[in-house]
Structures are given as structure tokens and as C-alpha cells.
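Removed from the display is one protein chain of the complex; every other protein chain stays in position.
Letters are used for the chains, namely A and B, taken in the order the chains are written, and counting of residues starts over at 1 for each.
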Amino acid sequence: MKRIVVGAHYGLKDWIAQRVTAVVMAVFTIVMIAAIAGGATSSAEAWRGFMSHGAIRIATFLFAISLFYHAWIGIRDIWMDYVKPAGLRLALHVLTALALIAYTGWTLQILWRL
Amino acid sequence: MMPTENRTVQFKIYRYDPDRDAKPYMQDISVELDVTDRKLLDAMVRLKVKDDSLSFRRSCREGVCGSDAMNINGKNGLACLTDMSTFPVGKPIVLRPLPGLPVIRDLVVDMTQFFKQYHSIKPYLVNNDPLPEKERLQSPEDREELNGLYECILCACCTTACPSFWWNPDKFVGPAGLLAAYRFIADTRDQATTERLDNLEDPYRLFRCHSIMNCVDVCPKNLNPTKAIGKIKEMMLQRAI
Partner (left out) sequence: MNYSVRKFDAVIVGAGGAGLRAAIQLSEAGMKTAVLTKVFPTRSHTVAAQGGVAASLGNSEEDHWHWHMYDTVKGSDWLGDQDAIEFMVRNANECVIELEHYGMPFDRLDNGRIYQRPFGGHMSNFGEKPVRRSCAAADRTGHAMLHAMYQRNVKVNTQFFVEWQALDLVRDEAGEVLGVTAMDMETGEIVVFHAKATIFATGGAGRIYYSSTNAFINTGDGVGMAARAGIPLEDMEFWQFHPTGVAGAGVLITEGVRGEGGILRNAQGERFMERYAPNAKDLASRDVVSRAMVTEINEGRGCGPNKDFVLLDVTHLAPETILKRLPGIHEIAIQFAGVDCLKEPIPVVPTCHYQMGGIPTNYLGQVVVPQGDQKSVPVPGFYAAGECACASVHGANRLGTNSLLDLLVFGKSAGETAVKELKTGGRSHKPLPAAAIDKTLARVDRLNNQKDGADVHETRLAMQRTMQKHAGVFRFKDMLAEGVEKILAIDAQVAQTQIKDKSKVFNTARIEALELDNLIEVAKATIVSANARTESRGAHVRDDALDVPETPNGRDDKNWLKHSLWYREGNRLDYKSVQLKPMTVDTIELKKRAY
């Protein structure tokens, strides 16, 4: 028997998160463009100095987790749309989530190693 | 401008009769139109006189029953509201069944899935108060909230133009169903807002709408399902924060 199962009772949070993270990414992008235009990346030294500034470090980290969360929802939706077998889909979800968490750790490493 | 003399129009029509054809094909056919044939449906009725096996649904021929929805030159619409003068001269008019639904025959599609989704939103007024002897009162302003919602004719132009529905027809409610859902949420007489929002809080049912807006583009009644869907999301947000 094939029964259509819907009614997971989530979705709103993700929908809001996608919009909030998009705003964070947009703001960060504008700040970065302004900084680049202002010469923040004129030399490797200047760039390193700029990026190791505490506020920029935090902002970059916020951008990264926004990107990962945004990507999580998007990629998950793609698995939901295209991968029908539940076992395989779950595995792909887990792999995606693990990868994105790993990227988060990596981002931390990079930013605070500066 | 209305043409003043009879003219011949070329058609390319999707044909498939499971009783006879192994697979679908496109039929080239032309028909001479009378000066009084203004609408695509008039032309199709004439085509049917020529070839009585051409199957399509039609009824009111004035855009209120929603029977003759089909894919016209790549865009969903009602044959009875499509003016022949809008077609480029010299090119055949391409008619296909509504996309995304199984074809029964020719331009007739199986709308079961479409109506299943419509029914899934509980399309009826819920009010558990004791029935008053007279009408329930509603201010003209509150009634106006229903404009742009209640006029839907369930023709399925919008839902079958929606990629999210093509992909998840069994799970995504689709623009027509969501418009109907908001029609009841917006009705001051309805008391089931919470249940209706609960019913839609789902990654598929509501949130597969990605505001592509094909629905708005094709609606023959000029309704805006995307706006209604936005309002549902807005209400969910209000409820959550």
C-alpha cells in the first residue's frame, strides 16, 4: 500500500531562516564590497589585518553559518524533490548535515588561526 | 480588430486516444472560421465538426465554469476567453492538455489529484457557534477581504503551471488549493484558522511554493494566489513570534 504522508508540522522556521540568513549574507556582501573598494585588500598584509579585526571575524563567522544554514534548507529540499527512497534520502540528509557542520568547524579554525 | 471575412487557421493539436493510439502525437489540422468566431473555443467547436473524435471539455463558454482550461501556445488558459485575434498570423496554434496531470484523452486530463488537493484544505466554512436565526453579520470591509479569493473557478490553470506542483503533485497543495485555504482563513465567519494553519505547516504542503508566480501569470480570472500564499505565511509568522 502506498500512502501519502504529509503533515510534518515544520517548515515555517526554515522559511523564516532562509530569509533571515539571506539578509545576513546580503549585508555582509555589501560590507565586504565597501571594504574592498576602500582598499582593505590592497595587500596581503592589509587583508590579513582587516580580517583579524574582532568584529569582522564575528561577522564573517555569522556569514558562514548563515550560508551553511541556507544551504542546508536548499539542499535538503533538493533531496526531498528528487530522491524518493526514504533510506537513501535520510542518508543524504545526514551526510549533508555532517558536511555543513564540519564546514562550520573548519571556518572557525581558519578565522581564529589568523 | 474583428476580421471582416472568413479565414483559415492552422492548428497543431495534441492527440491521444488510449483506445486507438499506441502513443500520443501532434495532429496538423486547419479550419475555416466564420467572422462570428471570436474565441478559441468557437474555433475548436468548428474543428470538432470537422473531426468529431477531437475531445475536450467545455460548458459555459463565458469563463465561469472552468471546463476548457488547456495549454495554448505553451501557456495555460481558457479557450473561451482566448481571443483569436491574439494569435500571430501564419503560425499554427499549438494546443496541448494542461501539463502535470495524466491525460485521459486528447485535451482531457485527469483532475483527480487537483481536486484531492483542493479537498485537503477543508474547503468549507467552519463555525461551531449556535446558528443564529438570521444571517451572521459581516461588515462590508470584512467581506471585501474575500474579493480576489472566492472568484476562483477551479479550472486548474494555475496549479498545472506550477513547477512545484509538477514535482510534488501528491504533496504540494498548489496555488488553487492554497488560494481556497486563504479564502476561509480570511473569512471573519470562519473559526478554524488555527487548524487551517496547522494543516499547512508542512515543508511540502505550503512551503514548496517558491514564489515563481506562474500561477499569477496564467489565472484567467486575474486572481493572485501568490499573494494569498504570502498572507498565509505572514499569519503563520505572526502566530509563531
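What we mean here is this: a residue touches a chain if its C-beta (ideal position, glycine included) is under 8 Å from a C-beta of that chain, and two chains touch if they have at least 3 such contacts.
Note that the structure is a prediction, hence the values are computed from the model and not measured.
In the entire assembly, the chain absent from the figure touches the shown chains B. Screening B:Leu154, B:Leu197, B:Leu223 or B:Met236 for touch with the missing chain picks out B:Leu154. For the chain left out of this panel, the touching residue among B:Ala22, B:Val89, B:Leu137 or B:Ile241 is B:Leu137. Taking the complete complex into account, residues 2, 17-20, 36, 38, 48-49, 52-53, 55-67, 81, 83, 104-106, 108, 111, 115, 119, 122-125, 127, 131, 133-140, 142-143, 146, 150-151, 153-154, 184, 187, 189-190 of subunit B touch the chain not shown.
By our rule, only the chains that are shown with their structure count from here on.
Here the CA centre of subunit A is 38 Å from the CA centre of subunit B. Only residues 167-168, 170-171, 198-199, 201-208, 233, 236-237, 240 of subunit B touch subunit A when the two sit together in their complex. Per the touch definition, subunit A reaches subunit B in the complex via residues 4, 6-16, 77, 80-81.
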